[in-house]
Structure formats: structure tokens, C-alpha cells
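Only a single protein chain was left out; the remaining protein chains are all shown in position.
Chain lettering (A and B) follows the sequence in which the chains are written, and residue indices restart at 1 in each chain.
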Amino acid sequence: MALAKQATGIESHKTETRQRGKDVPIASLILGGLSFLAMMVSLWMIFLYAPTDAVQGDAQRIFYFHVPMAWVGMLSFVVLTVAGIVYLWKGDERWDWLARAAAEVGVVFLTLALVLGSIWGKTTWGTWWTWDPKLTTTLLLWFMYIAYIMLRNYMGRTPTSARSGAVLAIIGVIDVPIIYESVNWWRTLHPPAQVGVAGALPPSVVLTLMVSLVTFTLLYSFLMVQLYQLERLQTLAHRLRAIVEE
Amino acid sequence: MTTTRIFINQTIAILWKDIRCELRSKQTWMGMGLFALLVLVIFNFAFDLRVDNKAAVAPGALWVSFVFASMLGLGRTIAAEREKGSLDRLLLCPVDRKAIYLAKLLGNLLFIGGVEIVALPVFAALFDVPLVVASLLPIVLFGTLGVAAIGTLCSAMAAATRARELLLPILVFPLIVPVVIAAVRLTGDLMAPSANEPPWLGLMIAFDVIFLSASMLTFEYVIEE
Partner (left out) sequence: MSGPYLEITALKKSYGLKPVLRNVNLVIQRGERMALLGANGAGKTTLLRIVAGLTRPNAGTARIDGLDCVRDAQQVRSLVGFVAHQPYLYEELTAWENLLFFGRMYSVAHAEKRARKLLQQVGLARRMHERVATFSRGQVQRLSWARALVHTPPLLLLDEPETGLDTEGTQLIEALWTEHTAQGGTSLFTTHQQERALALSDCVVTLKDGKIAKV
């Protein structure tokens, strides 16, 4: 009998989700379509439009992937933190879904950024890694992502878990500039190899980079919508299981 | 009694209670001290120190040893909160959650500080470096404070999970990088002074102030249900 009464609760919830679900495919479709188009344009620009670098050759084109991915990776952490702060303020779990989605998408982009950066470094400057401030801070940000994801996984899907995650992200975000400065001070004592692109960039390069940034941001938004939905469904499934198991 | 007096009173009461419980349960505080010493000794062998590279390696060895000892010390707070509902005993009382944080922080500082007091003379002896206590003290103090401020907050988070001892360093290490860099540079500078050093002590103190405040203010979100 208890189960039957709860089943009523589930049914009324079901109509809710069906209505909410209607808006999502449209957003998904639009973002997906835009991302695809933008990616096509971007790929053309990166490989055909942008000039070949005099010094680095074609390997320099990694730059057009590496920079936007790093940008998205960092943007996602900010999204994660802001969602966490709003969650602490309002208690609405949907903001927590957003935070979790941002963590998963962000870590993937940041991982790729680090890997691509490493490859680029190897082909151009001969080392897989160097402890320059930008790279080091990016690596530590990556560790913070991992820490966040591990914490959330271990703590489960409870409000305490969501709050702890938000606090961790806040502390992390405050720390990032401090980390950057301290590594910067540290490295000025042992000047590293110049990483990144030195000197003024020709306009075609800048244009390609900008387009690439837009493309990856669109792709990011598309993936965020997907993962947000996934979080939502996972939470619902988790709860249904809890009801059935009792 | 004014709110501040009550706050201080409660903080001291919790601290005193923690110390008493700790001493009576005969937990790992001896193990921690031994651990710090062992790490120092291992560094000695690992780096095969000769006179010329000592100054370069010794500060790092010292602070790695301190950081790992801190992890063990913070882990003991976690062990104490193992049973579910044990923090409820405190949450039930009309005590400001910031006071709980402060009491836990002070307890952790005392613990880690105790280990450091033992480790420092041994460090000086093993690495044959002059121990300039007066200048070393603020470095050790502010450095440990930074690690403990973050660590106390993170141990409250990790305590609620199964893999507590594994999760704690993962949470803490990325966050304490500025403190570790500053502490190692400052210690190294004491042993082999160099010119044009950035204001590391200032950075460490700023770090401590920022994260002590941030942790104190966000602690209640982590421990309340």
C-alpha cells in the first residue's frame, strides 16, 4: 500500500518531467547544429586558411585547438563555482546538476588541453612538460577538478555532498590566482623556456583563433545541456531505485 | 556574557575536550612524530647529501616531511569522527559553527606543531644545518597555519566519505601549493641567503588570512545536514 501511494507521487512527477523534457530537444538541436557548423568552419580555417608558422611549421596548428580547450576548461570551473554558490544560496538542486555537469565536461576539455599542450611542447620546444606558471596552474586546476569529482562521487547524491562540493570549488577559485602568482615568482628565479606564442600575431591567426574559441564554446554549451540532462535523469533513477529497494 | 565571550569560551571548551579525548584514546600521535623523522632520514639517503647540494635539498625535505605529517595529523580528526552522528553532539548545542572550526584548527595546529618541535632539532642534526630558531619560527608557524586552515576544512569533507585517508591529500595538496613554495623558499633563504627574493612571507600571511576566513565562513555548509 505504501508503494502504491508513492507510485502516485511518481506519476505526478512523470508528467512534470515530460513537459520539461519537451524544451530540451530543441535546445539540444539548435546548439548541436550550431556546433557542427562552427566546427566545420573552424576546421577549414585551422587547416587551410591560417598561415603556416615560419618557425614551428604545421605543428603550430595545435595552438588553435589547445587554447580554446584550455579556455573552456577554465570557463567550466567558473561555471561550476557560480552554480555552487547559487546552490548554497537557494538550495535548488538543479544548480547542483549544473555544477556536476560543468565538472565532468570541464575536466575532459582540460585534460585534452594539457595533452595537446604537451604534444605541442614536445614538437616545438623538445620537452613534454615545463613548470611555467600557466602550465603549472592549469595542471593544479586539473587536480582540483579531480578532487571535486572524487569528493562528489564518494559523498553520493546528498545535499551535504552538493554543499561540500560548492565550498571546495569556492576555495579552489580563490586559490587559483594565488597559485599562479606564487609559481610565477618561483619561476622568475629560474626563467623557463618561453611557452606559447611570442610576439604580435598576424590578423588571420587571430581570426582563426577567435572562430575556434566560439566553436569550442558552442560545443561546450551543447555538451553541458546533454550532461545536465544526464545528471537529472541519474538523480531520478537513483531515487526510484531507493523507493523500490525499501 | 557577551557573544564574543561565549564564542571564545565554547571554542576553548571544544579544544580542551578534543585534547583530553585524544590523550586518553592513545592514538597515533607518537606514530606521527616517528613518521616525520623517518621521512627526514629517508631523504638523507635518497638524496645522498654532500655539502654542496645540501642547502638546495634540505628545505624541500623538511617541508615534505611536515606536509605528510600534517596529513596524518589531520587524518586523526577524521578518525575521531568515524561514527555517524558524532558531530551531532556538537551541532545540537547553540554553538557558532565557526567556533567548532576554530577549535578543530587549533587542535590540529597543536598536534602538527608538536611533531615539528621534535622534527626540527633532528633535521638540524641530520642535515648539519644551523638552526636559526628565531627566524625559522615565523616560517614554520605561518606555513603550518596555511596547511592546517585548508586541511581542517577538507578533513570535514573527507570525513563523510569512505575513502577518507585517501581523499584528504587529494583535496588538500593542490590548494596548499603557494604555502609550500613560499615555505621552502623562505627556509632555503635562511640557510643560503640570496638576493632579490620576492616577498614570500607576505604571500604566506596573506594566504593564511584569506583561507582562514574563507574556511571559517564556509565550514557550516560542510558539516550541517
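Convention: contacts are C-beta pairs under 8 Å (C-beta built on N, C-alpha and C of every residue); 3 or more make two chains touch, one makes a residue touch a chain.
Bear in mind the structure is a predicted one, so any value in this text is a computation, not a measurement.
Residue-wise, the contact with the chain that is not shown comes from A:238, picked out of A:90, A:122 or A:238. When the missing chain is restored to the complex, the residue among B:34, B:91 or B:110 that touches it is B:91. What subunit B contributes to its contact with the hidden chain is residues 1, 6, 9-10, 13-14, 17, 20-21, 24-25, 85, 88-96, 224-225. The chain not shown here touches subunit A at positions 2, 5-6, 9-10, 13, 157, 236, 238-240, 242-243, 246.
By our rule, only the chains that are shown with their structure count from here on.
Averaged C-alpha coordinates give centres for subunit A and subunit B that are 32 Å from one another. Interface residues of subunit A facing subunit B in the complex, by the touch rule stated above, are 88, 140-141, 143-144, 146-147, 150-151, 154-155, 159-161, 163-164, 166-168, 170-172, 174-175, 178-179, 181-183, 185-186, 188.
On the subunit B side of its complex with subunit A, the touching residues are 150, 153-154, 157-158, 160-163, 167, 170-171, 173-175, 177-178, 181-182, 185, 198, 200, 203, 206-207, 210-211, 214-215, 218, 221-222, 224-225.
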